[in-house]
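All protein chains but one are shown in place.
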Amino acid sequence: MSDSVRRIQVRSCEIGGPELVVMAGPCAIESRAQIFQAAEVVAASGARFLRGGAFKVRTSPTAFQGLGWDGWALLREAADAFGLLTVSEILNEDQIDRARRYVDLAQIGSRNMQNIPLLKALGRSRMPVLLKRGFGCTIDEWVHGAEYILAEGNQDVVMCERGIRTFETATRFTLDVAAVPIAKKRLGLPVIVDPSHAAGQRDWVESLTLSGVACGGDGLLIETHPNPAEAKSDGPQAVVLGEFGALMEKARRVAEAVGRSIPVGAPLAVAVSR
Amino acid sequence: MSDSVRRIQVRSCEIGGPELVVMAGPCAIESRAQIFQAAEVVAASGARFLRGGAFKVRTSPTAFQGLGWDGWALLREAADAFGLLTVSEILNEDQIDRARRYVDLAQIGSRNMQNIPLLKALGRSRMPVLLKRGFGCTIDEWVHGAEYILAEGNQDVVMCERGIRTFETATRFTLDVAAVPIAKKRLGLPVIVDPSHAAGQRDWVESLTLSGVACGGDGLLIETHPNPAEAKSDGPQAVVLGEFGALMEKARRVAEAVGRSIPVGAPLAVAVSR
Amino acid sequence: MSDSVRRIQVRSCEIGGPELVVMAGPCAIESRAQIFQAAEVVAASGARFLRGGAFKVRTSPTAFQGLGWDGWALLREAADAFGLLTVSEILNEDQIDRARRYVDLAQIGSRNMQNIPLLKALGRSRMPVLLKRGFGCTIDEWVHGAEYILAEGNQDVVMCERGIRTFETATRFTLDVAAVPIAKKRLGLPVIVDPSHAAGQRDWVESLTLSGVACGGDGLLIETHPNPAEAKSDGPQAVVLGEFGALMEKARRVAEAVGRSIPVGAPLAVAVSR
Partner (left out) sequence: MSDSVRRIQVRSCEIGGPELVVMAGPCAIESRAQIFQAAEVVAASGARFLRGGAFKVRTSPTAFQGLGWDGWALLREAADAFGLLTVSEILNEDQIDRARRYVDLAQIGSRNMQNIPLLKALGRSRMPVLLKRGFGCTIDEWVHGAEYILAEGNQDVVMCERGIRTFETATRFTLDVAAVPIAKKRLGLPVIVDPSHAAGQRDWVESLTLSGVACGGDGLLIETHPNPAEAKSDGPQAVVLGEFGALMEKARRVAEAVGRSIPVGAPLAVAVSR
């Protein structure tokens, strides 16, 4: 875990340094009110990135598919209002150019980890990329996925462990904490942890968050929603926004125990006034 | 297994009827000689489709990536010479229009089973589609993948079970034979079986082929190569071309035992003269 | 599949020869009527062994645990009445001596595949053993399990593939058909297939049965019950007794297609009079 990794600069934020980078927000951007509420609270709790999907990859064609470009505009606006950066999933090459305005860190989702044309296109784009691990993919395949991006000349790749598919059904996926130090050692790139998709249920998000920090994760990607019961996507795994600050406080203590830190956010009132 | 399924017509060939449809050929198209040799033998053994990849999705960016459009031109030529149809993987939307000339059945590969823009684009294209199961995906997700294509108005979807990722390492994947009747029942679409990727090693391809027929598969997708030791991709799992006819003979007997058939191919000499 | 295996003689029955050996009956012996009904029908359909558990390994302590010694007495009686042999699970060393009277083929269940004292004790006992694969165990571990028995001097070991645990939940386990030829090659011992536990639901038992024959299985172990809806254990996966003969007829045709056979049973009336 003391292996040093390449530090990735995304605008004002460095990923892979002593400070853990927290990315948080709803699974899907649903409305102006929802994304602004989320932005305010996660900024106040120490997050540096606002997450939110606009083009959703849903298992079923009848599920909510996201607000599209309007969603990204809201994400940008909310992030800017609270001094946050943005991370969001890009689904295909055609979106990349226009996405630059809205998305600071381009996420390649778990289902696209082996979508080679997309990996290459983001490699050529030179946008900083967050490469989630395919839930059915080995660490070795995940590393090769990153190599497709690196081979195009883009070195700004952040990896994200989000759980793999196993026989266990008590959680949605099984978080593979060992993948964090292994991928860091193999690639020399930062690795962050998504406890939300692994847990699948908010009751277990705290344990997975703290494990993700303890195992050497360079950041966290967490779903939080003002009202998870009404969420259009992945509500059961979203941390209630009102409890997000307390979760970050616990994560901060573990981060310090392993020689890292998580910044304290701006107080809510101050954040609002920005 | 007696469930009736929608019969899919691909040019002169019906998939889902009493006759099992065999698709065979090399993993990747490598040369004119290689693909013509393969076409001749598989046609003579009762196959209706010539398979061969031109744009390969390889785990690593340093592996052979295929001959591209030149490969597809060779595939078409070889197939036409021996009265075969073609099946090949399409990687992205931009390829579809031009692909129609070369590819009769558009394969969506295992790694792209949840590439939603690609599913939708092939749905809109109305090309007949072969949807391979994602190796990390449940039957339920596979069915939903098909629904993305069907929802765009394209009903010509053939499913392909090709093994899932499990803890067992003696084979490359674990062929899920139960997925065949389950997917047939849920979708009412034909399901074929790829024993090659599941086996990962030619020693076990015969057992998986015969199981794939016995469980109710509507066809087979098999890798065969004139000289597997020299293959640029997946050589270890390719059946030696010289042994392909004997394998088909065994498959034919099992097909008849379950009330189906596999056509006898044209004798080699006749095939060549076509 | 043409690999020759050691033929194991269990009383009058040879396992591993050209004839497939069918073992069938209820999961648990529940009553005299139930086991006699099952015995009559399976004998009439070509089975050589009557199966039935008396000491059940149930996941939960509140589930039905079996009739114990009384169950074995009924199993013996019913088998003898219809000219069948018996196969039943033995749970610990202390049962072995007394079990000889009742059990012709001592089954080591999936959960006990790595119970080393039990493997050794059955090795020393010289009873013919049926070693089921642990549902969480690799083929390699299963082979080593057999070696524990062989190392004690007992060469009469029959292997049984019954499905492994994977992420797929549409079936109870995933039948690993490739394990059949692989284990046969590695050990030179017969391997039979249990489609019932893999399927977990009777709808898929037929497909798995036929696949188990096609892949080179040397026999079948199938659960069947006169009234599955009332079964005290594993009812959903039991073939209705009245449909067992038809299933065997289909299996027989596939067996013949791969150069094997399944004996035709004695007509019901004759069987009863024995």
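When the chains are written out, they are named A, B and C in that same order, and each has its own residue count from 1.
Keep this in mind: contacts are C-beta pairs under 8 Å (C-beta built on N, C-alpha and C of every residue); 3 or more make two chains touch, one makes a residue touch a chain.
The shown structure was predicted, so the numbers you read here are calculated from the model rather than taken from an experiment.
> Looking at B:165, B:184, B:202 or B:250, which makes contact with the chain not pictured?
B:165
> Based on the whole complex, identify which of C:8, C:75, C:91 or C:215 touches the chain you can't see.
If we include the chain that is not displayed, C:91 is the one touching it.
> Sort through C:114, C:155 or C:227 and give me the one touching the missing partner chain.
C:114
> Where the complex has a chain not shown, which of C:70, C:97 or C:141 is the residue touching it?
With C:70, C:97 or C:141 as choices, the missing chain is touched by C:141.
> For the chain that's not shown, point to the residue among A:60, A:211, A:227 or A:261 touching it.
A:211
> Using the document's contact rule, name the residues of chain B that touch the chain not shown here.
Residues of chain B in touch with the missing chain: 165-167, 169.
> With the missing chain put back, which residues of chain A would touch it? List them for me.
Missing-chain contacts on chain A: residues 1, 136, 138-140, 164, 166-171, 174-182, 185, 198-199, 203-204, 206-208, 210-216, 250, 253-254, 256-258.
> Could you pull out which residues of chain C are in touch with the chain that's been left out?
Residues 57-62, 91-93, 111-112, 114-117, 134-137, 140-141, 144, 147-148, 151, 165 of chain C touch the chain that is not shown.
The criterion applied here is as follows: only the chains that are shown with their structure count from here on.
> Would you mind checking which pair of chains has the most C-beta pairs in contact?
B-C
> Measuring centre to centre with CA averages, how many angstrom lie between chain B and chain C?
Centre separation, chain B to chain C: 35 Å.
> Taking each chain's centre as its mean C-alpha position, how far apart are chain A and chain C in Å?
Each chain's C-alpha centroid was found; their separation is 49 Å.
> I need the residues of chain A touching at least two other chains; which ones are they?
In chain A, 165 touch at least two other chains.
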